[in-house]
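Note sheet for the following structure.
The complex appears here minus one protein chain, its other protein chains still in place.
Lettered A, B and C in written order, each chain numbered from 1.
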Amino acid sequence: MIIVMEHKASPQQVDAVATRLQQLGFDTHLSVGVERTIIGAIGEKRPGYVEMLSAMSGVERIVPILQPFKLAGRELHPEPTRVKVGNTTIGGEEIVVMAGPCAVEGEEQLLEVAREIKAAGAHILRGGAFKPRTSPYSFQGLEVEGLKLLALARQETGLPVVTEVTNPRDIELVAEYADMLQIGARNMQNFTLLREVGHSQKPILLKRGLAATVEEWLMAAEYIISGGNHNVVLCERGIRTYETGTRNTLDLSAIPAVKHYSHLPIIVDPSHGTGRWRYVTPMAKAAVAAGADGLMVEAHCRPEEALSDGAQSLTPANFRQLMVEIKAVAQAVGRKSGSLTVV
Amino acid sequence: MIIVMEHKASPQQVDAVATRLQQLGFDTHLSVGVERTIIGAIGEKRPGYVEMLSAMSGVERIVPILQPFKLAGRELHPEPTRVKVGNTTIGGEEIVVMAGPCAVEGEEQLLEVAREIKAAGAHILRGGAFKPRTSPYSFQGLEVEGLKLLALARQETGLPVVTEVTNPRDIELVAEYADMLQIGARNMQNFTLLREVGHSQKPILLKRGLAATVEEWLMAAEYIISGGNHNVVLCERGIRTYETGTRNTLDLSAIPAVKHYSHLPIIVDPSHGTGRWRYVTPMAKAAVAAGADGLMVEAHCRPEEALSDGAQSLTPANFRQLMVEIKAVAQAVGRKSGSLTVV
Amino acid sequence: MIIVMEHKASPQQVDAVATRLQQLGFDTHLSVGVERTIIGAIGEKRPGYVEMLSAMSGVERIVPILQPFKLAGRELHPEPTRVKVGNTTIGGEEIVVMAGPCAVEGEEQLLEVAREIKAAGAHILRGGAFKPRTSPYSFQGLEVEGLKLLALARQETGLPVVTEVTNPRDIELVAEYADMLQIGARNMQNFTLLREVGHSQKPILLKRGLAATVEEWLMAAEYIISGGNHNVVLCERGIRTYETGTRNTLDLSAIPAVKHYSHLPIIVDPSHGTGRWRYVTPMAKAAVAAGADGLMVEAHCRPEEALSDGAQSLTPANFRQLMVEIKAVAQAVGRKSGSLTVV
Partner (left out) sequence: MIIVMEHKASPQQVDAVATRLQQLGFDTHLSVGVERTIIGAIGEKRPGYVEMLSAMSGVERIVPILQPFKLAGRELHPEPTRVKVGNTTIGGEEIVVMAGPCAVEGEEQLLEVAREIKAAGAHILRGGAFKPRTSPYSFQGLEVEGLKLLALARQETGLPVVTEVTNPRDIELVAEYADMLQIGARNMQNFTLLREVGHSQKPILLKRGLAATVEEWLMAAEYIISGGNHNVVLCERGIRTYETGTRNTLDLSAIPAVKHYSHLPIIVDPSHGTGRWRYVTPMAKAAVAAGADGLMVEAHCRPEEALSDGAQSLTPANFRQLMVEIKAVAQAVGRKSGSLTVV
């Protein structure tokens, strides 16, 4: 940690800060420049100290030096993590594709699309049973009934199931039916929920918050891992910017950034990332080219009847086309995709 | 709702959309322009329809016409709401000031600052017992012990208490000790939590999310009110932008916007809004001048020892000065502030 | 400047960086921590060095310590600058109000509104002759004809005139007619234009760029001042964020930030800042309460006929009301406003 003192900080102020640092267990060393005095503090990282010291008289700012994440970081854990969901491995050679409807709406709707995506080569079925919606008057999901339908679809197709959990009280219930628990973007800093899924045995899909930095996202993963659950997969799903032409701005540079700082696998959701089905396939290909370990894609047999997010859902035909196109890109970057059975 | 068809939409596509709208119970009327056909749809608002119709073939975009909020909106409820917390009324003539430490750290720390802010004229004591922190290694709050200390401070000073609740499981517990429940910025779209505090009898302080629009914020209030709890106070606390010179960008235009669209009271938190104690008093004055109904300000007797947010906390002396300065501004805009006893 | 080396940087890499720094004329000192080695470099600031050194092998990042601005900064020039425009002084006790139409549209339109704002107590007349417009098909301004009308309005009312210059070729021409040259938000980093107005004798009104940090804005001022023109007034006019309820997000915390780092006066434009006339007066009051030295406000006798920005323009009646209301706030913060003659 580096403490930059103000232009006119007095020797007494500098002294007080140095003394405080020593009391807190840091080794300190001073560097007196023409315009600024700087105090270097060497010692264990403790997050609270930055704010505390910022409040001392004569301090201009504090520059933390160390990464705030440990368990999610690459420094202590250089080899990439692989996460198993059913028989599928995320973070290996294969590009893993999760697909399905935004919301589970009924048995026929779910089974029909599940069979379609399975036939097209998807690996995991997604579908929301508990839906966090901006409006209390929007469809909120089928809840337990939705979970049961997901389990039924797994039985029918053999695809493992990922679905969102939004309430700490529901974790056990959802874990009973699902193979992977999703933490949605709006809950990325719901620390209560993060801590509790950290005690679950299920793999976790952690979506990036709407306005979260990559660092904050890795800190959210740190909450889960520090609870004992190492099976975390990150999912880039677009961030909020001033651009209104797309629903969010899909930040694909998060892929090399996550790969640089962390050992966790990362997948990309171009459906929420763009909000427009026309842009989903180009962005899916871009994600694979940039090094993503997988994709999460919304698909619906009749998007124009979807109770949620129809505008960004692919039809089965479009989804099959996506699977064909990403296969070529995956090969071009030395990856494999997919168990594609029939095109 | 207005449906804008694509430049080259076929008559069949236009027809299909119109028919669908009629099935959904809308009256429709067509307007055929040189470059675009537009379909107007008159009828009840139902949030899901926009996305569903967006997915129909030939549709360029949907323009919703009605406000998505009803209970939080001014149209059906033109007179301003007043919320009572203890003996204090928020939304009336008086500028209500909530102050106290970011986190409750111990009995002496809390009582000392509570007495100081009481003497300076604050109306409500704030202090965090459950702290949502970016890092799992930061101080997470004293939890139940913190709640008990807040109740003790209320007994000592007579100030009602506001504190954050982060877990649906803790609502009853927190409500036992606190006079007002705070929903933090990171939980503004934790819909589970919103729905559950909607069933509480306690007034709710709803902070604006880091990347929430004013409309989404009012929709979050709608969740609470639609659960039966009408005592909602909004709190602007800064939004996330590209500017790094301040912790957040305090969006004071949210004050006239909320006043225009809603009947709910709105207060401002310049401490989180700026992250720098030097900017707190100017921004507090600005908030009052723009029409805020109150303030939430972090104060600490020894900011340089604070376990959280020291850099943005006012000392008792600075807080007294703030109270003096906002009193003058409050008078200039026809408001009252405060019960200031000694300066 | 602090150079933070990577976790696994080799002694050779550390050495190479230290040697390079010494060649560039810096004194260096090493600090070897458990997880990172840090190199402190003391010496003159030179902007290019940061990027150059960032590219060296083993370097994680560079932390600049010194402010990049010198002439615009408070460290070498602690006393506040006052800028004279005609007989009006910006940066003194008085809140200076610039008002007028977005665009000069014709003689009658301009003279009528100029008389109204003069009667209401405004100090300076604003009006665009060269209009930077998003669309090439929008009204682009009356150009020279507009400048002549501004000069005529000055003669009629005695108000000095501020107007925008967008082309380096036009500086002399505009300076012939105007008392103050405005650099618009879209040209804040048009360095060619900045350098050339730095050679002008006229005071400059420098609007903040749509996505400029306060630091970049002060660097733009530095361009002008380093050209020899010290008469720079900053104007906050809202920044671009994800919020779509207002045209821009007016960042009033820029006022205390500019006051903290710089000696230059700062005024606020709540018309562009919000884009909605209803929000202009509350935000004008907020700006004055936060410490602004003045305001720039759009006024038009018939906003519904304005060729540009009608939605954010005040009618004469609304403008008079604004002048009354800010006078009270100005007094509350120890400032004076206005030469208000008749209400």
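Throughout what follows, a residue touches a chain if its C-beta (ideal position, glycine included) is under 8 Å from a C-beta of that chain, and two chains touch if they have at least 3 such contacts.
What you see is a predicted model, and the numbers here were worked out from it, not measured in a lab.
Q: Taking the full complex into account, find the residue in A:I2, A:A211, A:L295 or A:A311 that is in contact with the omitted chain.
A: Of the listed residues, the one touching the omitted chain is A:A211.
Q: Just one of C:I39, C:L53, C:V297 or C:L322 touches the chain that is missing; which is it?
A: From the options C:I39, C:L53, C:V297 or C:L322, the contact with the absent chain belongs to C:L53.
Q: Have a look at C:C235, C:A289 or C:A306 and name the one touching the chain we're not showing.
A: Only one listed residue reaches the unshown chain, and that is C:A306.
Q: Over the whole complex, note the residues of chain C touching the chain we left out.
A: Interface residues of chain C facing the absent chain: 20, 46-48, 51-57, 68, 132-139, 166-169, 186-187, 189-192, 195, 210-211, 216, 219, 222-223, 226, 240, 277, 300, 303-311, 313.
Q: For chain B, which residues touch the unseen chain?
A: Here the touching residues of chain B are 2, 4, 7, 29, 31, 33-36, 38, 40, 42, 63, 65-66, 75, 240-242, 244.
Q: Contacts of chain A with the missing chain: which residues?
A: 211, 213-215, 239, 241-246, 249-253, 255-257, 260, 273-274, 278-279, 282-283, 285-291, 325, 328-329, 331-333
Everything that follows uses one rule, which is that only the chains that are shown with their structure count from here on.
Q: Taking the mean of the C-alpha atoms as each chain's centre, how many Å separate chain B from chain C?
A: From the centre of chain B to the centre of chain C is 30 Å.
Q: For chain C, which residues are shared contacts with two or more other chains?
A: As it turns out, chain C has residues touching two or more other chains at 241-242, 244.
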